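One protein chain is absent from this view; the other protein chains keep their places.
Lettered A and B in written order, each chain numbered from 1.
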Amino acid sequence: MSGHAANPLHHPEVSIANGKTYLANFVISVALMTVALLVVLSGMAPFDVFLVTTAIGGLTVIIQSYLILHTDTSRGQFWHTFSLLLFVPLFIVTIGLTAWMFHGLYQRTMIMPARSGASPMSLHTRAGTR
Amino acid sequence: MLVHLQGSWSPALGRLCMKQLAFLHVPILEYTFAVVALLGLAAVGAVTYFGKWKYLWREWLTTVDHKRIGIMYIIIGLVMLLRGFADAVMIRLQQDMAIGPHSPGYMGAVHGYLTPFHIGQIFSAHGMIMIVFAATPLLVGLMNIIVPIQIGARDMAYPYLNALGLWLTGGGAALVMLSLFIGNFAHGGWYGFLPYFELPYSPGVGVDYWMWAFQLSAIGTSLGSINLIATIVKMRAPGMTWMRLPIFTWASLSTNLIALTSFPVLMVALALVGMDRYLGTHFYTAGMGGNLMLYNDLFWIWGHPEVYFLILPAFGIMSEIIPTFSEKTLFGYATMVIASFAIGGVSWGVWLHHFFTMAAAPSVNSFYSITTMLVGIPTGVKIFNWIFTMYRGRVRFELPMMWALLALSLLIVGGMTGMMNAFASNDYMWHNGIFVVAHFHMMVLVIASSIFGAVEYWFPKLFGFKLEQKWGKWFFWFMVLGTGFVFVPMFILGLAGMTRRLDYIPYTAWGPYLHLEMVGIGLYGAALLFFLAHLYVSLRDRESRRVGADAWGTGRSVEWMTHSPVPSYNFALIPHINARDEWAWRKDNGLTELHPGDYEPIHMPKNTGVPLVLGAFFFTLAFGLTWRIWWLTALSTAAIVIMIIVRSFDTDTDMTIPPNEVERTEKRRSDRASDFIATGVPPYAGGPVGTATAYQRLPEPAGGTGASSGGRL
Partner (left out) sequence: MSAHSTAVDPKSASLWARHYPGHDVIGTRTFGFWLYMLTDAMVYAALFASLVVLSHASNMVGGPAPSEFINPRVAYEETIALFASVLTYGLAMVSLKKGSRRGVTGWILLSALLGLVYLGLSVADNVNLFQHGITPQTNGFLSAFFAIIIYHAVHIVVGVAWMLVMLLQIAKEGFSQNVVYRLINLRLFWHFQAVIWVFVFVFVYLQGVVL
């Protein structure tokens, strides 16, 4: 059922491995995570921490998926990248719409305890117009 | 770690004890058990008597052939369809009897003949079986059989995984059947009901059976979706560009993308129920910081895409049948493809319409109302495309076409009532009512009708002979009648305010409608008998209905380009694809020779019993978990892990069919389609326009709706 003759070590997904990018990925990721940790320990306002760490996390994930998951548009990787891009909106929908629905639900059905905000959603409320 | 249980438990048998062998004390189950046991014994006896065990093991149970796996999926689906139908009869009978305070009660029930606990199990099992163990295996089986042939491949991307998916589904189905006789089943509805399904309120094993059976089939289906997607993306025959992909394959791709993306969420929804019940966590509990609406959220994130997972293949089937029996290319191919993917996409953003009444903010409800209505646009596009395909075609009303048209009509009814549900303001009035039930039964009947159409349509491809038409038509018309009698009154009762899942009907004024529904069930029962007659007569007279490659004479896509029945390797030589409707194109150009000669060796995967044994261990794992028999659970898990690892060391998994054997097989297949072309005698086609053949080119009408392979749009 297959091309038996070809040496598996010459497959494009083997030759894609690259020590330099893996090393670069390690250095960048560790640096970004360190910054994120320092932001948290710095005593910044919670909502700012929330925003900054989210941004750093998002950036790290994008860098990692390019450097180590090899999500590019080369011939060997095209379908991997394509299917990932198909999933990303669904991740956002799953988490985002759920958060939105329950945010309204909690506001309308729960007694808000006195303790300060307890979720990204309630942080949001506090920073908002209320 | 583990929760404290009510009731007895022993290390050897878990919660299992004599008292749980329900078929020993519940009268209805005694009879059911007797019947099932007799049927089982008869089957075993027959196989032994005819000495077929070896054949069964070698050719079926250990097979990795995608066609045989598909056929076994369909057999599981049909058996479970029968079981689901039996449940439906019991529900209808209860609602036919238990009307008003003066209605009598039998067998321990105050009214009717079923106690609330019992009817609760029946409607839960009915819904779950029909969706998960009837519709899903039937459609998965069809896709499994047809897609590789349609794309000119010899097999699926992962033949071994394919078999594993089958046996996981089989294990789940067996678990549901077992719950009839040992213990009991969930009793709060097919989609689960939290926190009612938490251990304190549902202490029995019913919920556990439901959960694990569901989980097994979810794993099986998502493995299957990976397989089909990889097959379609990576294994198309040379020349088959995306715009030449047969439409059923497109539908399968979009539907499996839905499965791939949504089933993991179902697994989470169910796993969290499991953690609450087994480990005492608080995901869905009413107190202790749980949130019962989280369950509804997760379940319907899967649940709504799931209903489209079921209907898209049905649409694909209709898109194959209608052009064949209109002798025209499909109208609006590209818009069909776009519509399939649009439906798949939108289905991911509408799930809150299953719980509009949750009390989310008005903006949220409005958002979901609107997205729900958006689905109507691509669906409408499809309906018009089918109608335009028939327009100026030579429509032949053979059985597959009749089923496709029935599906089309029901789709309109179901879609319109779905739109009515989509208004949150309407839904507040009839949510959890019979109107909703009637709506989705229209939709699932679209699926059922397309499946029957598909079975009629592709049966000759797999078995080499056509099913007969007379009893098939009786079956068809009694299904139509039954549907009318059951569901028209149901819509009316829904608007009158009847809620779903009642074990007792308080208003005698509803009686006449419920009696009408019972008549409908009688008609369905008659239809079932006609179906059996249909199968019997077809099998008996098969010799007179043998067909060649192009069974209907007007087939258009690649599957009609190989022999009927299809050889194990599908194509002696992989076809090279030149046009969208490749076979129609070849016929138009007189290129119908199916014996190219000069055969080459063919590599195929070897049969293996590993998937079957793994499926069996998954079954014992689920059984052990259900009854909390920990040694069985541990043993099964260990066996599964070890088998997977050991199998990965096996290098002897493939075989080669030498060219002379291919040649011998090919010679044995007399290919009637090419004979007919040589002799000029057309194959049997039937229908009002007399004998129609595909090789006659229709006069090209102005406007580009002609029969040639191209087709605009």
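The criterion applied here is as follows: a residue touches a chain if its C-beta (ideal position, glycine included) is under 8 Å from a C-beta of that chain, and two chains touch if they have at least 3 such contacts.
This structure is a prediction, so every number in the text was calculated from the model and none was measured.
Q: Checking the contacts here: which visible chains does the omitted one touch?
A: Listed by label, the shown chains it touches are A, B.
Q: Touch as defined at the start, partner being the missing chain; which of B:A22, B:A88, B:L139 or B:I301 qualifies?
A: Missing-chain contact among the listed residues: B:I301.
Q: Of the residues B:L13, B:V519 or B:L573, which one touches the chain left out of the display?
A: Touching the chain that is not displayed is residue B:L573.
Q: Using the document's definition of touch, tell me which of B:V64, B:M80, B:L114 or B:A157 contacts the absent chain.
A: In the full complex, the listed residue that touches the missing chain is B:A157.
Q: Which residue, B:M107, B:L279 or B:I377, contacts the hidden chain when the whole complex is considered?
A: Final answer for the missing-chain contact: B:L279.
Q: Residue-wise, where is chain A in contact with the chain that is not depicted?
A: 1-4, 8-9, 11-15, 17-19, 22-23, 25-26, 29-30, 33-34, 36-37, 39-41, 46, 49-50, 53-54, 56-57, 60-61, 64-65, 68-69, 76, 79-80, 83-84, 87, 90-91, 94-95, 98-99, 102, 106, 110-113, 115, 117-122
Q: State which residues belonging to chain B touch the missing partner chain.
A: Answer for chain B: residues 157-158, 222, 226-227, 229-230, 233-235, 237-239, 241, 243-244, 260-265, 267-269, 272, 275, 279-283, 285, 287-291, 293-294, 297-298, 301, 334, 573-576, 578-580, 585-586, 589, 591, 596, 598, 600, 603, 645, 648-649, 651, 709-712 touch the chain left out.
By our rule, only the chains that are shown with their structure count from here on.
Q: Once bound in the complex, which stretches of chain A touch chain B?
A: 1-2, 79, 86-87, 90, 93-94, 97-98, 100-102, 104-105, 107-109
Q: Considering only the defined contacts, which chain B positions touch chain A in the complex?
A: 154-155, 233-234, 257, 261, 265, 291, 293-294, 297, 301, 348-349, 352, 358-361, 363-364, 603-605, 654
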